[in-house]
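Only one protein chain is missing from this complex, and each of the others stays in its spot.
Coming up: chain A.
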Amino acid sequence: MVLLAAAVCTKSGKAIISRQFVEMTRSRIEGLLAAFPKLMNTGKQHTFVETESVRYVYQPLEKLYMLLITTKNSNILEDLETLRLFSRVIPEYCKVMEESEIVDQSFPLIFAFDEIVALGYRENVNLAQIRTFTEMDSHEEKVFKAVRESQEREAIQEMKKKAKELQAARREAERTGKKTPGFGGGFGGGSRSSGESVPVMADDYKPEPAKPTYTAPKPSPSGRAMKLGSKGKDVDHFVDKLVSEGQEVASTKSSRQSAQAAKIATPAIHTESVHLRIEEKVTLTARRDGGLDNMEIHGMISLRISDEQYGKIILAVENQEARGAQIQTHPNVDKKLFQSKSEIGLKNPNKPFPINNDIGVMRWRLQSNDESLMPLSINCWPTESADGCDVNVEYELEQEQLELNDVVISIPLPSGVGAPVVGDLDGEYHVDSRRGMLEWRLPVIDASNKSGSLEFSCHGHSDDFFPVSVSFVSTKSYCDVTVSGIRMVDGGQPVKYSSDTALLVEKYEIL
């Protein structure tokens, strides 16, 4: 909708005031307004007129008309809504609906009109808001003024105090007959203090000091996506029908969301009142010609206790990691107990663990550049030929104890050369033309199918297909750190617990 102008007219159609919201020349708007009385129809039950170029929508107000001029494509429902608001604004400012009153109140009316429409689009405001906006009664301004006043007052008092002190000092000096060391001191001091206390000119605002700037809360990730209620089904039905009629309809699932979802999605597990989560994150950068730049695995055991009676417990950790992972426990954890028995308990055995909170009790870090430690090695080999590039990609599971789920190997494609021709492959692939990616998807990689390959050809240069990135999730941890049991501190009887383990990818790139 585009609202061109809002005007108040007399019964005969003469415009008293008019405010335009889009750029238009004076002669044009005057012409449009002059044409209105001749077009205006009386005795009909509708209140709009259309000409070749514009639409007039109006509403009678006693002896006046509230008139809106809109484009012909404008949304009439929206316009009527706006018109209603406009005509409710007028009585707010004018006691009687007469020409003279409108002229008297022309400026407040124009100010109010401005609040309703912005660049031809309706603002979401109501009458009370318009009032507030036009009254301009700002709390912040008052605070600002008060602060300044008190500052000024303080400065004056300070000045007086200083002056008194100086006077006293001078008197003292005179009394003792000594000359003050810096003879101009009194004078200088006075001038300094007066310089400080000169009242700032009212219009001389300094840029506001560190305002509490607005930081909006992050929009929550779409917690409730399309509900699969009746409405959703209705939409699907509609879409199906359209498709059957030959209309293309794309699905709403954008790849970005699916990637996000994959990151978060770890299978939900039934949780006991003591729940352990072992989570590892892999950051890995490898070279295309083999060689591992860096691999870092961060692991963490977090504990969540939802029942008070299990507050005081001890975890028995089984660490069979032989690849040099560095283990660290939480400062509150009894180190000696851990080193001696490989058990985790609080330093103060009488204190329980906090309830209903994820508490990280132990973490480890494994850093390496030994290729053989990579969880999954990728070999991407582009061969440039006369008409483009043949690319062979191969993966191999290096750590056979792992089982990787939802593996996506994304290979960038040069832009503007069209879709690649994919030859043999294990698993499935998908071309995301918007991001320019070839995504090779493998639901599961484990010891039984530890390697696979993909072949495709595409125009481009061999450098175009890097960096290849990989994402996956796994429910087995990389480092062999597990919790073998949990027992109560006092008594020592075992505690039932649940645990889940996840291996996630933070960054896995082959440059």
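Going forward, a residue touches a chain if its C-beta (ideal position, glycine included) is under 8 Å from a C-beta of that chain, and two chains touch if they have at least 3 such contacts; residues count from 1.
Going forward, contacts and distances are computed from a predicted model.
One chain of this complex is left out of the view, and of "Glutamyl-tRNA(Gln) amidotransferase subunit A, mitochondrial", "Serine/threonine-protein phosphatase 2A 55 kDa regulatory subunit B", "Transcription initiation factor TFIID subunit 8" or "Coatomer subunit beta", the protein name its UniProt record gives is "Coatomer subunit beta". Among A:12, A:27, A:385 or A:493, only A:27 touches the chain left out of the display. Listed for chain A, the residues touching the missing chain in the whole complex are 1-2, 4, 7, 14-35, 38-39, 44-48, 52-54, 57, 69-78, 80-81, 99-100, 103, 106-107, 110-111, 114, 118-119, 121-124, 133, 136, 138, 140-141, 143-145, 202-205, 207-208, 211-219, 222, 224-226, 231, 235, 238-239, 241-242, 245-252, 254, 256.
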